[in-house]
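After the structure tokens below, expect a handful of questions from me.
Missing here is one protein chain; the remaining ones are kept as they sit in the complex.
Entry: chain A
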Amino acid sequence: VDLCSVSLGVEGMTCGSCVQSIEQRIGSLPGVIHIKVSLEQKNATVICDQSQQSPESLLEAIEDMGFESSLSDSSR
């Protein structure tokens, strides 16, 4: 599989529970291999299968959960 690492800025998280719900929900999306959300840095790092997820689709999924998200960096 063609893996890529996507880093997204996430605004609006205030506690560990927010972090956990994002990790669970995004982590269960198809093609998502690994996700790490940082409350301090207000970002999420996702390792995913490029053929199933794109930085844009991940961004949309986080926004859909009610958090503001922005594309900060993506490397392949």
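Here are some notes:
Here is the rule we go by: contacts are C-beta pairs under 8 Å (C-beta built on N, C-alpha and C of every residue); 3 or more make two chains touch, one makes a residue touch a chain; residues count from 1.
As a convention for this text, contacts and distances are computed from a predicted model.
Chosen from "Copper transport protein ATOX1", "Exosome complex component CSL4", "Origin recognition complex subunit 5" or "2-oxoisovalerate dehydrogenase subunit alpha", the protein name that UniProt gives for the omitted chain reads "Copper transport protein ATOX1".
For the chain left out of this panel, the touching residue among A:Met13, A:Ala44 or A:Leu58 is A:Met13.
Residues of chain A in touch with the missing chain: 12-15, 17-18, 21-22, 24-25, 64-68.
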